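Heads up, one of the protein chains got dropped from this complex, but the rest are sitting where they should.
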Amino acid sequence: MELLMSIVIGIIFSVSIYLFMSKNLLRVAVATLLLSHGVHLLLVTMSGLQRGASPILSFDAEAYTDPLPHALVLTAIVISFAVTALLLVMSYRTYKVHKTDDLEKLRGSADE
Amino acid sequence: MTLLHWAVLSPFIAAILIPFLYKYLKRIHTGWFVFILPLVLFIYFLSFIPRTSSGEAILNNLDWVPSLGINFNVYVDGLSLLFALLITGIGALVVLYSIYYLSKRKEKLNNFYVYLLMFMGAMLGVVLSDNLIVIYVFWEVTSIASSLLISYWYTREKSIYGAQKSMYITVFGGLSMLAGFSLLYIIAGTFSIRELVANADIIMASSLFIPAMILVLLGAFTKSAQFPFHIWLPDAMEAPTPVSAYLHSATMVKAGIYLVARLTGVFGGAPEWFWIITAAGLITLIWGSISAVRQKDLKGILAYSTVSQLGLIMSLLGAGSAAFYFQDGDSALYMTAILAAVFHLINHATFKGSLFMAVGIVDHETGTRDIRKLGGLMTIMPVTATISLIGLASMAGLPPFNGFLSKELFLTGMLNVTEYGIFNLEAFGFIIPIIAFIASVFTFLYCILMFSKTFMGKFDISKLKVKHVHEAPAGMLISPVILAVLVIVFGLFPNLLAYSIIEPAMAAIAPGILSPGEFFDVHITHWHGFSAELFMTIGIIVLGVLLFMTFKKWENTAFYRGEKDLFNAAYDYGYDGLIKGSQGLTRIQMTGRLRDYFIYMCTFIILIMGYTMYRYNLPLIQNLDLSPIPIYTWLVISVFVGSILTIPFLNNRIAIIITTGVSGFLVALLFVLFRAPDLALTQLLIETVSVVLFMLVFYHLPKLKKVKTPPRMKTIKLVISIGFGLMITLGSLSAFSMGQEANYESISEYYTENSKEKAGGYNIVNVILVDFRGLDTMLEVLVVSLAVLTVVSLIRLRFKGGEDV
Partner (left out) sequence: MMKKPNNMMLQTLARLIILVVLSFSIYLMLAGHNSPGGGFIGGLMTASAILILYLSFGLNPIKKVIRFDFIKIIGIGLLLPGVTGLVSIFLGDSYLKQYFDYFQIPLIGEVELTTALPFDLGVYFVVLASALTIILTIAEDDK
């Protein structure tokens, strides 16, 4: 399972990096979203998968899955939502002001 | 905190008060308030003379960062006292002079006096501290104050240029010096100068000795304007004249000399120390005196003359350091050089100070300092002319002034070098007195030129900008007159200084040379028979006069007509080159394209991770204890991978958003499979909100265009993204297997075990968030709210009037 997930995570990262290198703001925004998916899955995978019950003590199981990455990822999901929202709003404002979403045209001047 | 500490800090405290005095007591020239401080300090330091002249040193400790060996320990011995007296004494005179020089109506006096006091305090700190780090801190403050004072008239192009130049050069030196100090700390384990001197033999034996010495000397040489770092000093003349008289001739430029003198006890005796300092001093001496002859600006002449005189003192300290080589040899042979250095230091401060002030008066009254426009001022400004005559005669080395005495001692010191019989001096030693002789001829020459061009010849008002020229007001003359009187007094009665100040200073420079209770027995005389020095002096005068008489012949040569220093061009080219070079370098990498940045970053990550994995043989991805894959997960994962892989090929906005959304919901499903109910719920809800958000925003964005990427670019993108993905896969696997193999006890155990007992909660994830790591959660929530505030202000905040950015 961990091997399979590692490969899946690799694919997510590849696609995300590929999208980052495109010229379009929408693709870049999607790329950040995918990247955060990749990171969240990576954090969960690294500690091992499906090795016990859900981390809720009422289940009274012998072993629980590692709760720490879950806590980390939970906050990470919320923060990445805030960051994605910020990025989206920035691209939205950029388009309104500059009338383009082409990153090639949004470059600063050479002397900056 | 003792009185001595307060003495060092008092100028800083006074500097804080100055702006208020300037603002609320506008009718009184701010300088009068400032004047009190150096005067009081001068008298205070005078009271130390009886103690230091009996060979005593005063040390007051104050801990600052004791764990790092940094303490503000104030140390007063002969050498520090000499400098403290110079700083406060000349300081008082300069402040007095500035009261008349700077108009209280036109000038920003508050800036001027704040910087000046800042400098005074810092300079006292440099000479009175025992700790190298404290010295360094004060040292840099003097550099900053100096730059601020040079750019005092900050609207002038040349002032800014001069300030920047002095800043770059002296701060470069200061940083090298700090590195040198750190090396000394590595060798000896202390920043205290006294302890370093005590451990001099350990330091001498270390392999870091030479680097430490060179780095420290870089600091001293840049500060004291030694060749080839002298170029900042002439440009520093853009500062108001009182500043030039104070910082750039009497005190700050002598900080380097102070440091060399102070550390002679640590480094002295090494042949490298002797050669570097003597050579640098002599080259500076001759280069400065020859350049001074070429100058047309009175302050330019004085600047180069200062450079050359600093070289003179430096070379004497170098020659004197040989005393440490023969611990019990004939100390008189070397100590003459140190005596000459200390004596000339005092003399230079007096005559150069008076000369700068006289030049300031000429500039103030005539509006120019160009010797081609000036002339015949002797009858119009008799007092100024007399002061200049005394100062110049002393500088040229004529009897009976103090310059004559120290010049004779200098020649003696240089002649003595040939008799050392160490450091291969038998072969090259004879060059040293010759250089000294030639440099003295040029010194004599520029002194006559300066006097004759300014005060003799014809007075021509038409060349000047002002209508009337008259003698300066009495107040402005007080300070230069006092200094000129001192020139004569020290010339006639040199032994006034000998026991009180010079001997203790010498003892401080060369600690351990004297046995306790012994004294140097300095006795300076005008006449010591028909010696080599006397004939050299006569030779200097004859040659100098000859060159002056033939002035008309070489007046139009290229040598005299140009006045630019070769090394200035080197600095300018270097400076421009550095700026252009770094701009070019920045432009190459900072293309403004996100794609390029990602290519750089990812390439480096791939290389570093790849190398590390190769280097450590990927040892960990073996014997993986993988959990089984249930059949239904294949379904979820294949749909997930499929949706992710489709995204790059889509060219429709809505399709991209929906596909991304689908992949997000599948992540939630994966979390369910991984038994993380909280994550699954959060992911599910976030994805819902995100899709709404995406829809909202992209409603406003333009349609996607089909982008055609050149095949080469496409290949690069593919290679980098696939390589990056591969690295992540491998990294994830090795992290997983490392966690298994190493058998660490996971910190999660603690949470699992204590969740119920200590926090009363069954949901461990939630307990971690709100109980165990509450502060983290609180700050995380803060981050979210900040992001929201940014979003709100990005959208709602509009600048007034038209287009907003």
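Order of writing sets the labels: A and B. Residues in every chain begin at 1.
One rule holds in what follows: contacts are C-beta pairs under 8 Å (C-beta built on N, C-alpha and C of every residue); 3 or more make two chains touch, one makes a residue touch a chain.
Small disclaimer: the values here were computed from a predicted structure and weren't measured.
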Among B:59, B:461, B:492 or B:689, residue touching the chain not depicted: B:689
Among B:58, B:613 or B:784, the residue in touch with the chain that has been omitted: B:784
Given A:9, A:25 or A:56, the one touching the chain that is not displayed: A:56
Where the missing chain touches subunit A, by residue: 54, 56, 58, 74-75, 78, 81-82, 85, 89, 92
Sites on subunit B contacted by the missing partner chain, in the whole complex: 677-678, 681-682, 685-686, 688-689, 692-693, 696-697, 699-700, 759-763, 765-767, 769-771, 774-775, 777-778, 781-782, 784-785, 787-789, 791-792, 795-796
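Everything that follows uses one rule, which is that only the chains that are shown with their structure count from here on.
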For subunit A paired with subunit B, centre-to-centre distance based on mean C-alpha positions, whole Å: 46
Touch list for subunit A against partner subunit B, complex: 1-30, 33-34, 37-38, 40-42, 44-58, 64-68, 70-71, 73-75, 77-79, 81-86, 88-93, 95-97, 101, 103-104, 107-108, 110, 112
Subunit A partner contacts - residues on subunit B that touch it in the complex: 587, 591-595, 598-599, 602, 624, 626-629, 633, 637, 640-641, 644-645, 647-648, 653, 656-657, 660, 663-664, 667, 670-671, 673-679, 682-683, 686, 689-690, 693-694, 697-698, 700-702, 704-705, 707, 717-718, 720-722, 724-726, 728-730, 732-733, 735-736, 739-740, 746-748, 751-752, 755-756, 762-765, 768-769, 773, 776-777, 780, 783-784, 787-788, 790-791, 794-795, 803-805
